[in-house]
Every structure is written in C-alpha cells, then in structure tokens.
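Dropping a structure here in structure tokens format, bear with me for questions.
Here the complex is missing one protein chain, while the rest keep their positions.
Coming up: chain A.
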C-alpha cells in the first residue's frame, strides 16, 4: 500500500497554547507531520492558535492559520480551504477532540473531508470509558474493576467482591472533592457516605486501587496493513498513583524480565489491533510487582507526550512515521531515517539508559499544593542519556536547573525523621532527594520500599549514589594529590555521572583542579550516537550523548561551526518561545553554510529533533557538560541569546573558561543585567527609568521605600519571569518580603523601584550595533505591575501617540547602540502620559519574538543571526527605526493552567503565572480581542450575571465598567460593600453572601452556575485574603472566567459592546424636551428607576 494519490490537500490541527499536560511535544509532532506530508508533495493547511510554535511558521505549511481551535473557526477554515483529508492525531487531546467535534457536527461529511489515519470509531472506542471497558473485556485484557454505586448497599457489595484498597470518586465534584483511597471497611463506609452526599447526583465511582503497582508505558505503531511494532517501553520509577507526566521515567524498562515484557508487549499489540489504530498509540499498564497480574490503565489513540519522549529516547521518529501511515504507507515501506538502510518496521534497541524527570512550577507557585497524584502538575521535563542508570539520573538532575547538581538538597537534613517518612509516603516533587536523605540516615531499603513502593532496584541505585558521595567525602582534606592517588575512585564517580562541581564540593578540591586532574588522568567523556539499533547497523544520525567510555563516535567536520545553547525544560517564564528562537538560529546558521551544533535537554522540542541541527548533543545545560561539548567540538563561537536566561547564565562561566561568545558581548550583556551598570548606562544615555535603589538589608529597604513613596516594585537582582517580584504597598508588607526574598537569594541584593502606574509597552529589536530594526511596538492591555508575560499584548499599539512612539523608537535605538547589541534585544517600558520610562532590557531573544515575527513578517531571528555572524543589517535593505505598521491588529493572549494547580492564586501580578499563549489578528482591536479570548479558552458569556468583588482602591475605577456590563443586559451581583457602592452610583445590584456569612454564599452561586463572570480585584499586595482567594479558585475550578485586572475587564466590555448590535429604544415624546442629553445618561436613568 504505497502513498495515496487521491489526496492533494491535507489539514493538520495543532494543539493550541501550552498548558500543563499539553506542552511543546505537540509542536515537535506537528512539525514532523508537516514536513512528512510536504516531502510527499501534499499541500498542507495548518491550524493552530499558538504563535510560539515552529509548526506555525509560514514555511512549515502551504497555508498557516493561527486561529482559535474552536469547531466554528476550524469549520470556517475547512469550508474555505476544502482539504481532502484531516490529520487529527498529532495535535494532542485538543486536536483529537476538535476532529471528533467536527465529525459530529457533520462538517467533515458535508465538506467531503476524510479523517486520515486512526478512524473516528477507533478514537471513540479508546476514549469512551464504557466502550473501552467492553472492548477490553472482549479481548480478555484486564482493567481495574469498578462500579458506579448510588447506595451504601451497592458499595458494600462491590467491596466484598474486590477487597481493599478501593478508590472512591464522587461523580461531578470538581477537583475530586470527597474522593480518596480506602484501605478498610471503616474508611470505605465513611468515604462512600461523604461521596454520596457531596455528589450532586448522589453517585460514586468505586474502583479497585492499584496504587503501588509498577507503571509501564508502551509506545505502539500500527499501519493499515495491520503490521504493528513497539517503539519503546518505559518504566515509571514512581509506581501507579502518580500521573505519568509527573513521574520519573526510565527507558527501556529496568525491572521487567523478558517474559514480563513480552506479556505486556503482546497485550499492546492485541489492543492496538482491536482498536484498529492507524498510526501511533500509547498504552499504560499497571503490573503487580509480586506476580504477573496486570491491568490496562489507559490507551491514548494518538501521539502523546510519551511518544515524544520515546522518539527522543530511541531516535525513532514516531510522529513522522504515524503521518506517513496516515497517507497510506506501510511500515515496511518507510525508511528508517536514522540508519537510512533499514526500515521503520522494526523495534529499536537501546544501548543506553534514558531518564526523564518532570519540571514542576512550584518554585513559582510557592503556595501550591506540591503533592503529586493523578492530576499532572509539571510544566515540562528534561531527559538525559547515560550508559548507566546513575549517569543518566545525575545528568537529568542537573538538567532541571533547580539549583541542584546531585542528590543533595539544601534543607533536607533539617527535616525530622517523621516528616521525612511522611513525605516519602505522600510524594511531592522532592521525593528523589528525600530518598537520598533517608539513605544517608540509614533507613533500610525495605523500609523505603514500604514507604514508596518503588522497586528495590531503583532504591539500590540511590544507595550506590549516596555511597559514592560518602567515598568522596572520605577524601575531604586530602587535597588534589589525595584525589590523584584515588584515580580509580575518580573514574568511577565520573562514570556514575558526578559533575566536577559535586566532586569539588565533597572533597574540598577546587573545581578547576578537579577538571584539570580528570584531564590529566585521561578521564574525559566521549560522545556516543543514538542510532535506534545499538550499533548493529551503520547510522548517520548526528545525535549524541556524553558518557565515560573508550570510543568517541563524533565524525570530524572541517566546516566552520557555531554552537547554540538551548533553553532546557519548559517552565513558567521560559517556554516554547525560546525553542522557537533556538531552532531558527540553527536554521540560519545552516543556511550560511556553517555547521550548527545544539546543546539541549528537553525531549519535547523541535530543537532536539536530530533533523534540526548538524549535530545534536542531548546534554544538561550545565557548565561542566557544556564545556565538555565545546572542548570536543571546538566551535568558532557559542550563541547564548536564544536560550533564554538558561543560556545567558552560562555566558559568564563560559567566557571565563575562554569560550568565544558571539553576538552581544558578555560585558554588554552584563551591563543590561547588572543593576548598577544598567543605571549607569541609562544615565549616560539620558534615558529615564522609575527611580530606584539597590538594597541589601531590610532597614535599608524601608528607608528607601519611604523616600521613593509607596507603592514600590521589589525584586531580587537577577530575574527570570518576574520571580519573587512584587508590588508592595506598605512597610509591613515590605518587611515580610525582605525576610523571604533575601533568604531566597542570599548573595543577591534586592532592587526597589518606584511603581509607575501606566501603560506597559514592549519592544523587540534587531541590531548589528549600528542599524537597529524595530519590527514593532507592543502595547499591553494590563497596566504595568502585571507581568508582561501575563498581559495581553497588542500590535500595533492602539493608544500611544506618535510622539510616544517616536520616543520609544529613539530610546530603543540608543540602548541597542549603547549596548552594541549584535542580535536581539527586548526592552520593556512604562508610559505615563507623555513620559516614557525604561523598566528592563533583556539582551536576548524574548517571549514575544515568535509573535512579533509572525505578525510583522520580519524574520527577526534570521536577521539577528546575520548580525551575530558579523553581517550588516543595512545589506537587507532595512533602515534603523520602526518597520511600517501592519494594517491588521494582532493580540497575544496569555493562557493559564490554574485548573490543574490547586491552591494557586490566579491573581495577576508581577510574578508570571501563564504557561502559554495564543494569537489573533483582526481588522479592529475589539474583534482581535474577542477572537483571542476565545482562542485562549475563555467562555465569553453572552448574558448572565457578573459577580463583582472590588477592593476599595479600585471601586471608583470599576463602576463604569460594571455599568457597561449592566447596560449590555448583564445582571450584577456583588458582596455587600461593593454592592452598596454600586447602588450609590445607581446600579441595580443583587447582594450575595460572603463566605463567612453562611450559605448560600457567592461560592455556592458560582458552583450552581448562577455566575457567568467574576471580576475580583485584590485587596492588598501579597497577603492572601481568604475570601478573594477562594472566590477566584472556585471560579477557576468551575470554568467561570475570572478577571483580576480591571484593564482586562474593560477590554472584555469593549469587545462585548462591539460585537453586539445596539438595542436602544426610541425616545418617548415626553422627553423630547430633554433633547441633547446623551444616550448613556438616559439609559442609566432607566436602570435607577427599575
């Protein structure tokens, strides 16, 4: 069955904005799909709302639509483009759901669009709980027994059949309220009773608990001719009970015998065949560690986060192969692109160990519940490759960039034994380190197994790592010579993955001396290839990892080469936008004929696709590892400006080691990042910034704040995504902040600035040091104080005067020239009246670069790379200054993952909280905003009740907005204080009870669907005020839009007013005498009279 020739045009649906559970892996999948289709000569139409992706680059598809992923919009595009086929299985759950909805709406049939690859019925069978269960029963594949019960009798009956433990899940209580795991009759009856009470339909799902079982994943591919293969199996180090996205995962499985593995492999093939999947599929199993009993937990009939991981872990490009299958190819007709002499119809053999560790956002969300369970909380992940488990684990740890370079964690030794045991049994994101701490305290392997249910094999490995720490500690005080005498020990710990920094810390030998000694003793890493076949066939994949072995496999290259540092795991503040920059930088380097070498450790991304660069080093972005790669590659220069703060932070140690940084120089980077140098620069250029000072103590801070006047903006000196940045309104708050922040960043001073309330504006520019191209200016909807990453950005600016724009351009040009920027620079301003202040300069690629590149059509990264390579921008016909504005208005709308993170306050502030973004372009701002909000997933209410809880400081500003909503026919509800104020202003308001006032209160109203929109502003700076917090959380958990910025509320009002036709009554004759009074007043009078 070769390629289908009856198809000409194919639509690919992306996965939309990055959220927890759906990250960059679908950019990788979608990009592969587009490439795979286009090389077959198909015309590709792509739809995705996320501008930060590579897949939405104009060159990726024949037509790229950055539009909301709603059935209505996608249907409109289908009607316009009339594709022959639709590929639904590469855009995550979003893409899959979209395809199902379009099919159900009849759009696909009406427009003659064929679903390619896995068919609708298969998707439904895998996704529908009951149908899936029935299928598994037919196949004889075990699924955990479960029952829906509506009475205690039924519940008892189930428990008698199954035995304990049992999971209890009340129906329709969000966030699993009232659920849990019962280990005995007493707990069970209590929980079921509570569950039946809490469930609005008095229904509880009871299910056999398999927590503690081993969790295994199989990545399976099937073609239309029924050939199936397993690409990879993966074992979760954390047993069943923790979402696989939140689990530490190894590939291949480590503790399964061949018979265990073949049993699950055969089951996987039976399942994928029964589901008639045509493409990729992920199957999760639970395996009893004490027998061969297993359960099928879940089947995902599409490519997934796990398949991206499996692709990077094996070198087998799952998304690409799945795409080829969708257009008719058989597995045995698809060439394995890695070996180029074998076919895709085989099962990869690994000769290394892969470890994945999730990256959680708890550093940003300190109030969040860190406990891990069945709801995924990680924003991203890192992967590391080694020839031993220890090596790959240690590399993964330092790839995380959480300030840890080993199994040692600051503060772990201060935990009480009881607390330690509790946290091992109720896992959170730090369990790995706590395990090591427990080993240090002499807790036995058996006890650890009891507490964690982790396989003893993994526990033994942690013991070995701790033992190695001890061996090194035993060398403390013996100096470099002492270490030299222990060459074999040194070699062994290096082979276990210990970086020089840990060896230095534990032995007391300076890190440079350790490095030098290793070199002297011939202990150096070699680079091995990831080749899908364990060396059996010759391969040409330029995909490498370091390890301490004999033979190095990197083929020599005589070409000039540049090394690009990637941005590591996706986290809040450093998202996929930085991978976009890295990938474009690599492309630009390859276009000019140099070899592009990339170092990165994020398995989800396009940058770690081995097709992207000339050589990919899958390595930690840690100084030791990066230096090793540089030593091996000897690049002509290293590029740090596309890898976010990760790469910027490496610039200094690299330069110190004699590495040539190309682009903006390290000194100039420092002049932008170092507060004092930055102040000096601005003073020299005569550019104003909000008055501010640097302080190192609380006393100093208080004195400075009173001089500057509250409110003030405070933050530690090096900032990533607004971390630990706050607006402070009084002395008391400042004292609290200084205590926490100074402790949080010991050696770094704290910056205190006057908080200028105004419009925030952001500019990205490309500079060669002389010519400074400004592709566009972006104005933020939310005022300064809301992190730029969380603000809605508008291009071109709608409210700035020409004079202000000229000032912005002038300042940008002067700063870029002043810093001799070679490449990209991002500058944030605040505009108050005609006055423009500079807030921050980032001498690197920024979050807005993909957005701005796409809306302006200026190839910013290409131009930047030209400048980095020493070229002149004038050659491209660009002049210094602002590129003429585009006729369409474009907005970038942030997207949050609050529903996934319990106990996190959703209030917008200087700390960034969004995980992703969408883009929308239209002829007017209101239309663009409307589409953007829709794309961001906001359920924009057409009518209903707006609940307002407004702090005193915001009341004056809020009432015209609320009146606007009332004028459009929305009912207004408010708590007493707000209601009193609004009534005074003449609004009809329904008073709702505060939480403390008993039921029914406003939380009940939200839960009961009586509220369609919440506008809530924060009473104070940081102090969590209980009511507000709970209102906001309740809204989020019930899918009710909650706006915490009046700017956003005003914009939404503007949107709602614009998209409506006016319904204004004729003026009655009696009031003709009042002719001349404006309509707004008239309507407000009507309100009052009601």
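The rule we apply is simple: contacts are C-beta pairs under 8 Å (C-beta built on N, C-alpha and C of every residue); 3 or more make two chains touch, one makes a residue touch a chain; residues count from 1.
Heads up, the rule we're going with is that contacts and distances are computed from a predicted model.
Colleague: One chain of this complex is missing from the view, so tell me which of "ABC transporter substrate-binding protein", "Gluconate 2-dehydrogenase subunit 3 family protein", "NADH-quinone oxidoreductase subunit N" or "Carbamoyl phosphate synthase small chain" is its UniProt name.
Modeller: "Carbamoyl phosphate synthase small chain"
Colleague: Have a look at A:135, A:237 or A:350 and name the one touching the chain we're not showing.
Modeller: A:350
Colleague: For the chain that's not shown, point to the residue among A:319, A:439 or A:468 touching it.
Modeller: Hidden-chain contact among the options goes to A:468.
Colleague: Just one of A:460, A:592, A:874 or A:942 touches the chain that is missing; which is it?
Modeller: A:460
Colleague: Return the single residue from A:413, A:549, A:631 or A:952 that touches the missing chain.
Modeller: Considering the complete complex, A:549 is the one touching the chain left out.
Colleague: Tell me which stretches of chain A touch the chain missing from the display.
Modeller: Chain A touches the missing chain through residues 225-227, 229-230, 252-262, 265-266, 269, 289-291, 330-332, 341-343, 345-353, 387-389, 455-457, 460, 464, 467-468, 471, 488, 492, 528, 533-538, 549-551.
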